[in-house]
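Here is the structure we will look at, set down as structure tokens.
With one protein chain held back, the other chains of the complex are shown just where they sit.
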Amino acid sequence: MTALADAPRPRRLRLRPTFTVAVAAIMLAAVFALAILGPLWPGFDPDTQNLFGAKIPPIQDWAHPFGTDPLGRDLFSRLAWASGVSILIALAAVAISACLGLALGLVAGWRGGWLDGLLMGVGNTQLAIPVVLLLIVLVAALGASTVLLVVLLGLTNWVAYGRLTRSLVLTLREQEFIVAAKTAGASDAWIILRHLLPNAVPKVLILAAFDTGVIVTIESSLSFLGLGVQPPVPSLGLMIAEGQRYLQTDPFLTVFPALAIFCLIGGIQFAGQGLAARPPSRGGR
Amino acid sequence: MTHSLRLAAAASALALAAGAAGAQGVETVYPALYGEPSNLDPIYDTNLPALNVYYAIYDRLATIDAEGRVQPQMASSWTYSDDLKTWTFTLNEGMTCHTGEPMDAADVVFTYKTALSETTSRLGGYFGLIESVEATSPTEVVFQLKAPFAPFDRQTTLAGIVCQEQYEAMGKEAFGRNPVGSGPYKFVEWSAGDSIATTRYEGYFGEPGQYPNVVFKPVPDGTTRANSVQSGDLSMALLEPSLVPAVKEAGAVEVVTQPSNRVIYVGFNSNAPFLGEEKVRKAIDLSIDRKLIGENLLNGAVTPVAQLLAPVTFGYNPDLKPTEQDLDAAKALLEEAGYDGSTITLSYPTTGLPQVDQLAQAVAYFMGQAGMKVEFDAQEQTTFLNNWFTSKLPGVYIFAFAPSVIDGNLPYHMLLKTGGQGYTFDARIDALMDQQIAETDGDKRAELLGQVGEIVYERTIYAPLFNDDYIYGVAKDVEWTPRPDGMMTFR
């Protein structure tokens, strides 16, 4: 069993406190603080409408520091809620695809053979279906809903994770410590859980982090087409889609959610850039 | 690729022409359609964007003017029998197809007969009431109807007359892509997804077209329309109310307002819990602050109404006054009705009406203030339409009706008459509807339709919200009058 002791520990991410990382940290902290702490603000009220006080610009009325939306609702509260919704959608979708991709990738890589061929074949098929168009058809068939959005984004995005995990497994399974474990009579499940999974998870997490930004972009585009989150629940994308109707007269309606999206996507990308980790390619083989 | 090259050449030729003629007037106008026609064969397709192009290419027996009155077009005059079942149209002389052949009663009969005999003809759906159509001379067409139909002259404004010879020679598929009519503009080119170009037909028998070239551009997205009319890519475009202040402020184009024939209303599925109760419907009606929504959310682009017909529509009842918000009265009515706080579903189509998502949220908020619990049901537009047609909307809903022929018969027939798309019926309404359709005296008929409006108001069968304005951005060098039905015409 000595061979097992030599099993390489999954490589840890080394954080280099560079300028980029610092900026990324501030950007992400801002959005997350908004999403988590915003609802604790005493004036938090994203629902109450006041058409007499619609589209109040920021800073004019301290009850509404960020101003109000076209229905007179507090923009700060809407923004905080929307940030939470967008983050949750992205995280949930990414979690679905990462778990699915991890599981299928592990199985495909470890078992190989026809199962591998089938799973990767299905993956190929999925990549060929344009997600946005699929969602347009799905929304027509089933109606728009947040759950549909999350499930669809989750189910269609697993392929990148599957491929990444599979290629990792393929290299790992030829390595000494795995071969040794196998000859020592370790079960498939044990090898997968004890050796392959811990090695795959960090890389999958990096990909997931980058993906989160991508999902936020897709979500905003779908909301622009009216296919995403449905009012009265806001999302950052939906707020931009609504705000762009007032872009010339009341730009703050668009600027705030756009800034939040910018901080969210940019923060993740910059963090990745500043981290020692190499950004993985989406859909790479 | 040849296609795109040809397109580019055509466009630059048009641009050159426009540049050359800049001094003495506009050579080409680019009106924005809000959707692309799928076909330009009026027998086959009756969608509104297509209808708009038909109004340029084809003439119809009669037409409706900008005030909503019916006027002669191909027919110089018409008469009807006392039972309103025999309609005789006398045609103008000297009408010609764009290919030069004469256009006469035979083409009219051909168009109607084809529409009635072809199963896949959508136009036929408008004219199920026709028993027979005959040309009694080259300038006279006689229709026999199965039942009296007072607004038949208005109905004929929907049927663009095709040139029989060309239609038969080309076959309907080819004709639908290369239409030939007798209207003031003839078809030039259709570049899919981008534009439908027409040019003035010099042989037109009546007043010639207003502009040498009219190029229709389908632009479905509201923001894109507003941007492109300001950038000069479009000559005139319907603006969404939310964009009007910005366009006005920028001042690049003229902003023209035209009260429409459309009424945005709240409907009720009276089979849903509590909505069968008149008191609950009245409470919903009373809870909504129409004035506030109109002025502050829809930028004043709407007028509150008390009936399903717009003022321009035949049968409008000027005596009905829109409901004023009264939350206390609403609450009291809910209590009387024994409303127990259970959830009421509010359905709306996600696209197709201006700011409909915001409107739905505002309506729901006001209902909430009166003590009702509202759940949103946003439906994709087509799904909503199908549900509306088949009376399958679950509870309260927001929708609109804009009768193309600007007459109250159709909306009342569909929304109120037993057997229609509605949910709540009334024997008095059925009787009034039967009476008005056979009424030869116009004033009397308008009064009968007005009485229907009264019953709807009294029982709150619907809660009409607004008659909205169509607001257009129009290029400054272009002279153009909008119409209440939203059709863009250049006659």
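Labels A and B are assigned to the chains in the order they are written; within every chain, residues are numbered from 1.
One rule holds for everything that comes next: a residue touches a chain if its C-beta (ideal position, glycine included) is under 8 Å from a C-beta of that chain, and two chains touch if they have at least 3 such contacts.
Going forward, contacts and distances are computed from a predicted model.
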Exercise. Going by UniProt, what is the name of the one chain that was not included in the view, given "Sarcosine oxidase subunit delta", "Acyl-CoA dehydrogenase", "Peptide/nickel transport system permease protein" or "Assimilatory nitrate reductase catalytic subunit"?
Worked result: "Peptide/nickel transport system permease protein"
Exercise. Looking at A:A25, A:L138, A:A180 or A:L197, which residue reaches the missing chain?
Worked result: A:L138
Seminar exercise, completed: Per the touch rule stated above, chain B touches the missing chain via residues 1, 3-4, 7-8, 11-12, 35-36, 38-39, 44-47, 119-120, 122-126, 128, 158, 172-173, 176-177, 191-195, 217-221, 223-224, 227-228, 230-234, 250, 252, 380-383, 385-386, 389-390, 410, 413-414
Exercise. Which residue numbers on chain A touch the omitted chain?
Worked result: 20, 121, 124-125, 127-134, 136-138, 140-142, 213, 217, 220-221, 224-225, 237, 240, 244, 247-248, 254, 258, 261-262, 265-266, 269-270, 273, 278-279, 281-285
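Criterion: only the chains that are shown with their structure count from here on.
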For this session: Would you pull the chain A residues touching chain B in the complex into a rising list?
Result: 49, 51-52, 54, 70-72, 139-140, 143-144, 226, 230-232, 242, 244-249
Exercise. What does chain B use to touch chain A in their complex?
Worked result: 222-223, 240, 242-243, 245-246, 249-250, 289, 292-293, 296-297, 350-351, 355, 357-358, 360-362, 364-365, 376, 378-380, 382-383
